[in-house]
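Notes for the one structure printed next.
Every protein chain of the complex appears in place save one, which is left out.
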Amino acid sequence: MKRGIHLWLLAPGLLLLAMLMGGPVALLALESLKPFIPGSMRPGEGWTLAHYRELLQPAYLVYFWETFRIGLIVSTLSLLLGAPLAFAAVRSPRAAVRKGLLALLVGLLVMSLIARLYAIEMAWGSLGPLAPLGALLGFAPRHPRYAEVLVGIGLLHFTLPVVALMLVGTFRALSPRLEEAAASLGATRSDAVVSILLPLAAPGLVSAFLVALAMCISNFVAPLVLGRGVVVFTTSLMYTRFADIGNYPSGAAIGITMLILAFLVVYGLSALARRLVPR
Amino acid sequence: MKVALDLAARTLARLAVLAAVLFLLVPLLVACLLSFDDRSFLGAFPPQQFSLRWYRAFASNPTYLDGLLISLQLGLVAALIATTLGTLGALALMDPRLAGRDALEAVFLSPKFVPTVVIGFSLLVFTARLGIFDPFTRLVMGHVVITLPFTLRAVLASLIGVKRSQIEAAISLGASEARALWDVAVPAARSGIVAGAAMAFVLSFDEVAVSLFLSDAFTQTLPIALVAEMRANLNLTIAAVSTVFLAATLLLLLLLDRTIGIERLAGDVGARG
Partner (left out) sequence: MLEVQNLTRRFGSAFALDGASLDAGAAEVVALLGPSGCGKTTTLRIVAGFESADSGSITLGGRDLTRLPPHARDIGLVFQDYALFPHMSVGDNIAYGLRRRAIPRAQREARVAEMLDLVRLTGLGARRPAQLSGGQQQRVALARALAINPRLLLLDEPLSNLDAKLRHTLQTELRQILSRIGTTTLIVTHDQEEAMALADRIAIMSAGRVLQIGTPREVYEEPACRFVAEFLGQALWLEGRAGPGGFTTTAGTQLAAPPSRRVAAAQGLLIRPEALRLDAPRPGDNALPAQVAGHRYRGAATLLDLMVEGTAPVALALPPGSPLPEPGASLTLAVAPAACRIIPVEAG
């Protein structure tokens, strides 16, 4: 009897998503199965899996590996730094510290990523004051592979506030009484965190990690701006397919592959994680 | 022994927090300082003399100013549409008895997990097929898709406190379902609507991947112009722009703290799943 109004409320959004995301992605999937005719904007006739087969060659798998390698490192770091940050933002005894940290995190979330990436180039780039620190990671700031360090730093700046804010939500949902109960039973504060808080927060930690990973592997700007043309993510690969050689079908195949990988990371792995971390 | 271990662990945690804060803040301060550098080239840090030359350079660059205008228009239009649709969707999804609610919410949030390059590329192919070539229209389409999940999420979070019984109370007093939502849920959603709209505008204003596919040489957003410049040569005009962005962010933060409160905002943005 009241299904009516829900339909009217949901219809505009669903219709828009179907038209501007569902339709286009379906079209892209079709496009990826068409043969490519060099020098022509129009794809050829018939159907082919060639563009997907191409991606399985070592020369292309390297790009996927590169993307995931940097993504995994950055997600791990953002969890290692994000968890203490979120914990302090939720449980610090000083209200000013809590509010200051939250303001920093929300502020970074709404601050332009381009401006932040530029600032990282200025601070960590070869002329920047932080370059000696970056060199500790194994490459001199002028070494081509230092670009990897820069991209990693840029992505970490991007994911860290998101991860920390997600964990703020996770920690807020856990009653401080639990840690107090542990303390009354003889646990030190760090004991309580390790034995009570972290296990209960495990599902939140896992999903924050996966979101960070998904953010990294789908990011386009960081490798574009900081990669010095040396760090090529799958996103950049797809863009060059389209922009530089006009190979739409191949670009479409990369796009569909990326889409599947991103959804596998977010939904597939989190379903797996739920299985591994009960509750 | 136990106490020493505890102390070590807590010191480590504090160091991690400090390191994280410095990692997040120092680059911004460096860029901010460099934007006032008087040298005409990108030199070693720190600058010796200060001036506003890079700000003047930005203000006299037509590419940037055109881009700024387009980005502002685009951000406002996209935020308006995404906030409207997101609010409507959230008002339906707040009902715990809605059949298939989780699945519907997942659909609304799905653009968040589609790589933006894929959204941009697929929309390019799609609009070309439909014969839509106006870059502004294309850009609005792309930006609404990527911002919709954020407005929906923010409004939904602000509706958590609204109980079904309040809606039913209004109905039992003679309001229609729509009227009850308007009188009871929408006032409560106000903070989420503001936060969602702000978030949508900011995301749109900063968007690169989608815009790169959907804009053309004559309709460039500010981020596209900036990224092109950054790839070509690193000059300090962008430091000036970054500093302006930083100031705007601080202003927005202050505004959001006044209207919604940072604590609440962090909850709205951080809530997930």
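Letters A and B mark the chains as written, and numbering starts fresh at 1 in each.
Keep in mind that, in the parts below, contacts are C-beta pairs under 8 Å (C-beta built on N, C-alpha and C of every residue); 3 or more make two chains touch, one makes a residue touch a chain.
Small disclaimer: the values here were computed from a predicted structure and weren't measured.
Residue in contact with the omitted chain (choice from B:107, B:170, B:203 or B:266): B:170. Check B:42, B:188 or B:244 against the missing chain and you find that the one touching it is B:188. On the side of chain B, the interface with the absent chain consists of residues 161, 163, 165-166, 168-177, 179-180, 183-184, 187-188, using the contact rule stated above.
Just so we're on the same page, only the chains that are shown with their structure count from here on.
Partner chain B is touched in their complex by these residues of chain A: 2, 4-6, 9-10, 12-14, 16-17, 20-21, 23-25, 27-28, 31, 80-82, 84-85, 87-89, 98-99, 101-116, 118-125, 127-130, 156-157, 160-161, 164-169, 172, 188-191, 194, 204, 207, 211, 214, 217-218, 220-221, 224-225, 235, 238-239, 242, 248, 251-252, 255-256, 258-259, 262-263, 266-267. Residues of chain B touching chain A in their complex: 2-3, 5-6, 9-10, 13-14, 16-17, 19-21, 23-28, 30-31, 34, 42-46, 84-86, 88-89, 91-93, 95, 98, 104, 107-108, 110-111, 113-119, 121-126, 129, 141-142, 144-145, 148, 152, 177-178, 181, 198-199, 202, 205-206, 208-209, 212-213, 223, 226-227, 230-231, 234, 238-239, 241-242, 245-246, 249-250, 252-253, 256-257, 262-263, 265-267, 269-273.
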